[in-house]
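All protein chains but one are shown in place.
Moving on to chain A:
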Amino acid sequence: MSATVAAPRLQSIRHRRVTLLFVLLAAVAVAVVLSITIGSKSVPLGDAWTALTAPTGSENDIIIRSLRVPRTVLGVLAGVALGVAGALMQGHTRNPLADPGLLGVTQGAAFAMVASIILLGASSLLVYIWFGLAGALIASVAVFALGMVGGRGGPTPVTLALAGTAVSAMLYALTSAIVLLDEQAMDVFRFWQAGSIGARGSSVVWQVLPFILVGLVLATVNAPGLNALSLGEDVARSLGQNIAMTRTIGVASVTLLSGAAVAACGSLSFVGLIVPHLARPLSGTDHRWLLPYSGLIGAALLLLADVIGRVVAPPGELEVGVVLALIGAPFFVALVRRRKPVRL
């Protein structure tokens, strides 16, 4: 009896979720079009299409093909990666304030990358990425460990956020120590730490793509296990979940996604923080839907922030990392000021 009542409802929920997925895809598409056409030199939509399909070598074609397209693709990749990483981190730590930037993963990657430049003479992005991933891994394991000790006795959002701040501060100090000794490294580093998806070229895209794809596959595999874990470790265990395995896959996925995004674009705070909060009202708590929604919203948010940064401070640009902080921090403060603390 109940099954016959529930079936149509389930079907309508499913229907709504698929529709929303397409709405979000459309939003990303709009953001992509804006990102390709708007900038210090705006290109009409028709010309942009010509540049992509039948290039003639005109100035517009060169701008579109060598600057805007790689920038946009990188924005989509980094946005998807950070959005999914944020949702995974918040799910695993059950902390509504979790974010790769706030919890020290970004600075971990930064430190390892700068160390590789100065200490080992690394000079290609491919080498930086491996070091960035290693740094991100160490930092994320440290923060996850702090975030998950004990059950009820575990740290509150406050202590986790502070732990992230502390880890960040120490790594930042070590990074500055290295950078202060070498002016050339400083010149590279200061642009990296502001966070940007512009002027990175298409080779960056190809180099980070494999890491992000593997990270997304792991995230997909992780979603059902994370659903079980969100019922509590005891329930998950009684459902036959291998908790250690689920956690390991989660950490690996977060590391690959945020490490690759950060190595390619620099420090982009708040994407991982905001996006799951926007996605959750649409998806509910099911991570199989929350993760793709978060990825799409992340891509749209990052591209829009980048477009805003290109037009607000002519003739220069505001790095997308700065725009994200200016958008993200009020969001964070509003989240904190809510009467009832947000719970997951």
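Following the convention adopted for this analysis, contacts are C-beta pairs under 8 Å (C-beta built on N, C-alpha and C of every residue); 3 or more make two chains touch, one makes a residue touch a chain; residues count from 1.
Keep this in mind: contacts and distances are computed from a predicted model.
For the chain that does not appear here, its UniProt entry gives the protein name "Iron complex transport system permease protein", which is one of "Putative OB-fold protein", "Iron complex transport system permease protein", "Cytochrome c oxidase subunit I" or "Energy-coupling factor transporter transmembrane protein EcfT".
Of the candidate positions A:Gln90, A:Ser253, A:Ser267 or A:Ser283, contact with the hidden chain is made by A:Ser267. Of A:Val179, A:Ile197, A:Ile212 or A:Ala279, it is A:Val179 that touches the chain left out of the display. Looking at A:Ala161, A:Val205 or A:Leu296, the residue that reaches the missing chain in the full complex is A:Ala161. In the full complex, chain A makes contact with the omitted chain through residues 97, 101-102, 146, 149-150, 153-159, 161-163, 165-167, 169-170, 172-174, 176-177, 179-181, 183, 186-187, 190-191, 193-195, 267, 269-270, 316, 318-319, 321-322, 324-326, 328-329, 332-333, 336-337.
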